[in-house]
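The structure appears below as structure tokens.
Left out: one protein chain. Kept in place: all the others.
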Amino acid sequence: MSVISPAFETPAPIGHRSFYDEGNTLWSWLTTRDHKRIAILYAISITFFFLLGSLAAAMIRLELVTPAGDLWSAETYNKAFTFHGVVMVWFFLIPSIPVTLGNFLLPLMIGARDMAFPRLNLFSWYLFAVGGLFTMAALLAGGVDTGWTFYTPFSTMFSNTNVFLVIIGVFITGFSTILTGLNFIVTTHSLRAPGMTWFRLPLFVWAMYAVALVMMLATPVLAMTLSLIGLERFFGVGIFDPAMGGDPLLFQHMFWFYSHPAVYIMILPAMGVASELITCGARRNIFGYKFMIYAIVGISVIGFLVWGHHMFVSGMSLYAGIVFSILSFLVAVPSAIKVFNWTATLYKGTIDFTAWMLYAIGFVGLFMLGGVTGLFLAATALDVDLTDTFFVVAHFHYIMVGGSVMAYLGGIHYWWPKFTGRMYSAAWARFAAIMMFVGFNLTFFPQYLLGWAGMPRRYHQYDPQYQLLNVLSSAGAAVLGLAYLLPIIYLAWSLRHGAPAGPNPWRASGLEWLTDSPPPKHNFEVTPVVTHGPYQYTP
Amino acid sequence: MNGPRRKNGRLPVADLLAVLGVLVLLLGASIGSSLVPLGGWNTVVSLVASVLMALTILGFFMHLRHGTVLLRMVAAIGFVWLAILIVITFGDYFTRIPVPPPW
Amino acid sequence: MSPVTPLLEPPEASSIAPHVDLLFYVMLTLSVIVIAGVVLAMGWFCLKYRRGTHADRSPRPPHSHWIEITWITIPLLLFLCIFAWSIRLYARMRTPPPGATPVYVVGKQWMWRIQHVGGQREINTLHVPLGRPIHLIMTSQDVIHSFFVPAFRLKQDVVPGMYTDLWFTATRPGTYQLDCAEYCGVDHSRMGGRVIVMQPAAFADWQRRHGGQSLAAQGAALFRKAGCSGCHDSQSSVHAPNLRGLYGRRVPLRDGSIVLADDSYIHDSIMLPDKQVAAGYSPIMPSFQGQLGESEVLELVAYIKSRNGKGAGP
Partner (left out) sequence: MNSISHARPAFLEQQFDDPLQQRESSVFGMWAFLATEILFFGVLFLGYAICRWRFPVAFAEAAKHTDLVLGSIETAVLLVSSCVVTIALRDLRLGGRRLAAALLLATAMLGLLFLALHGKEYYDEFHEGLMPGVHYTLAQPHAVHMKLFFCLYYFITLYHSLHVTVGVLLLLAMSWRTFRGGFSADYTTPVEVTSMYWHLVDIVWIFVFPLMYLVGR
């Protein structure tokens, strides 16, 4: 269990004192500047939000079992999907991989003692928490019913729910995102260990770097756009209100200038995780390392130019539609490169079907399905029919739940021994992964058919001919929901009863595996010196 | 990050004051030009003056003249992204064809 | 209701629909081929190279430019073809053929109000003749809605403060579902209706039975009632432009630019008169925002348009 990759000259001596041993009072956690502890604070918070968002999903799915709007009132249903979208996007999925896995692993993977700005890192968590509190306050005060997209003038002039509170919540969390991004960028630039050149960085670090860039360049736009909504609500004036000469489409441009890059904030980290998992699981170095990097960078840059594909039927000009459509096709090319390279990495490998490998393989498949249906939507003439139907809902759940959430869980399973020093039950973990895969497809595949059959999204009640598929989808959600509970149980169990993991249970290469599990406070007793690329696997 | 270490920020005070003089002159030019009716060009002229002032501050007060390529790129990227946002959005507005006459 | 089995798409009832479906199924086939290829490759690797098998695990190159370039180029070319195809179809969807019959649609929380040129008014129902191009000119009174007829494979957002349009030629008589596809508040899911496609003769009959005063005539009455004529009549003492022949003309504005006097221009002239002030006039026209509803504005627009023809209006 201690095969340390020969790539690194100075393996750290095995210490005895992990970062958990540096005091365990609540105060010591709430004032910590250790990136590893902050990652754990985040992990707890986003799990909480994931559960909240899932409850809202359960409400959605229960309502949609019958065509009539009988279980909840229309208001409640609208609030449920709004809350689901807001919480899942801003309080779970955007932070998920970066703030937990990224925070914990980025310094470890580049051989640093901490983030460049540890205090800022803690501050980001507090911002996140405060933003979350505002959002929950909005929930307690009665909820919001605008949809997560806050389209004007509905959100400014017509909704009389707590839009303002949610906007403040998202605004504050946005700052948290920006500061996290800033920290990642500076850390990657200045704190790399000696010998850790740019082309020796693990792909996960590259993904974190790219995602940090997107976070910093996109989030400010969201913050100001939402502020403008707040302004309009407060003072009854504003630039999105047609009654005053404003333009609702301007809001959509601003919102999607942020929100399309934001979807890449949600997928790039997942791609980074998948690259680490697949190489280790197949015991093969990644195929086409440099192309993978170019693809990451390409996605994050071109991703900024495609936002208008959400507006093909909004009244935007035909010519803008043409430009956004072709750019959307172009941004799919780097994604294709990644899918093909992951597949090629398996070739001539030695593949172990650990739970995290199952997640990784599931990720590639589901991401591909979601991505390819994204191309249907990018094809303007099809989007005219499919937009705002369940086809879109299925598209993004395939990528976000099937892709990103699967990758996140895969990452948690892969690095769990590193985080906690314990092993979990491999059998249960595999079972949960497979159950999740089945439940997921049962939930969301029918939604493609629903969308093609013409069922619009955000519908509290629907025509009876759609019922069969909706019942299937709800049944799938139940399976999926139960599958989500399993890891919570067996991972918690492993904290006490799991076997000790040792520094490198998967015989993985990468600096994070050189140090103890869990790592000591300053990560490495001796700063490692890097002489090779990131992946040193032989089958 | 390991660019040449210049004696950043050691311009003589006199030079710094001269830079300030240039800035104030540009400001004056901008205000002055706005009082002359040039039609659409008024805004262009004053914006050009603003860009020059911003560049002066970036270059001299913020020492970007001696900055590394990396720093210059970081300084530029905000502006570049803003330009993307503005140009593409206007692209939509400029090309919205009116509803063609139905008969 | 036309028979719609749960797993199938709604019927193809517009001239565009078969084209959309063709594109969809071609893309579907392509995607299935590519996805199946990747999944099979992965599955095969997973089986062949799972731990414990005696497969050939000799070193393979860590990268290969040729392979990478191949699998960049092939998808790229495929994408470009699909793009070209879809964009041509899209341009066609967005370019109404000359001579299409205009129908005016106003979305409102939570109903569709429809006005025909002949003066027929309907709510949540749209009667159209078979085989004739129909051009919907749409706006919203409050929030954004979206006019969606799945059987036509068409959808267009209906945005307050601007006119959007949608055209189609119905190709199958019948009754089709009309939905609101853009989230618009509490009763979004109830904001539906029907599109009834009739044989031209039946449609003409329907028109006759429901026809009252034409839309333009209603507009003419309103023109007097709302006080427009007080300024815009040729006898008026106020210095205001004569609107005869305005529609479709290029109007020089006070700020030096020139705009085409189309539906939106007339709409904005009434609701936001300061936005574009005609050259040679002072901006004294009051805004009618809040006094006239969007459907009334549509009547006025129809009336002003009607004054283009020979012998039209006062």
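Note that the chains are named A, B and C in the order they appear, and that numbering of residues resets to 1 at the start of each chain.
Throughout what follows, a residue touches a chain if its C-beta (ideal position, glycine included) is under 8 Å from a C-beta of that chain, and two chains touch if they have at least 3 such contacts.
Predicted, not measured: the structure shown is a model, and the values here were computed from it.
**Student:** Considering all chains of the complex, which shown ones does the missing chain contact?
**Tutor:** A, B, C
**Student:** Which listed residue, A:31, A:73 or A:190, touches the chain dropped from view?
**Tutor:** A:190
**Student:** Could you list which residues of subunit A touch the chain missing from the display?
**Tutor:** Residue positions of subunit A that touch the missing chain: 107, 112-118, 178, 182-183, 185-186, 189-191, 194, 216-217, 219-221, 223-225, 227-228, 231, 234-239, 244-247, 250, 254, 522, 526-527, 529.
**Student:** Against the chain that's been left off, what residues of subunit B make contact? List them.
**Tutor:** These residues touch the chain not displayed: 1-2, 5, 8-11, 13, 16-17, 19-20, 23-24, 27, 30-31, 34-35, 42-43, 46-47, 49-50, 53-54, 57-58, 60-62, 70-71, 74-75, 77-79, 81-82, 85-86, 89-90, 93.
**Student:** Mind pulling the subunit C residues that touch the left-out chain?
**Tutor:** Subunit C touches the missing chain through residues 254-255, 272, 274-275, 277, 282-284, 287, 289.
As a convention for this text, only the chains that are shown with their structure count from here on.
**Student:** When the centre of a chain is set as the mean of its C-alpha atoms, what distance in Å lies between subunit A and subunit B?
**Tutor:** The separation of the two C-alpha centroids amounts to 36 Å.
**Student:** Using mean CA coordinates as chain centres, what's the subunit B-subunit C distance in Å?
**Tutor:** Averaging C-alpha atoms per chain gives centres 41 Å apart.
**Student:** Would you please write down the residue numbers of subunit C that are in contact with two or more other chains?
**Tutor:** If we look for residues of subunit C contacting two or more partner chains, we find 164.
**Student:** Can you tell me which positions in subunit A touch subunit C when the two form their complex?
**Tutor:** Residue positions touching the partner: 69, 74-75, 78, 145, 147, 151, 153-154, 157-159, 242-243, 245-249, 282, 284-285, 287-291, 312-315, 318, 321-322, 325-326, 329-330, 332-333, 336-337, 339-341, 343-344, 346-353, 361, 364-365, 368-369, 372-373, 375-376, 379-382, 384-385, 387-389, 449, 452-454, 456-463, 465-469, 539.
**Student:** Given the complex with subunit A, which residues does subunit C contribute to the contact?
**Tutor:** Residues 4-10, 19-20, 23-24, 27, 31, 34-35, 38-39, 41-42, 45-46, 49-51, 55-58, 60, 62-64, 67-68, 71-72, 75-76, 79-80, 82-83, 85-87, 89-91, 93-94, 109, 142-144, 146, 148, 150-151, 153-157, 159-162, 164, 177, 179-190, 272, 275, 289-290.
**Student:** Within their complex, state which residues of subunit B touch subunit A.
**Tutor:** Residues 1, 70, 77-78, 81, 84-85, 88-89, 91-97 of subunit B touch subunit A in their complex.
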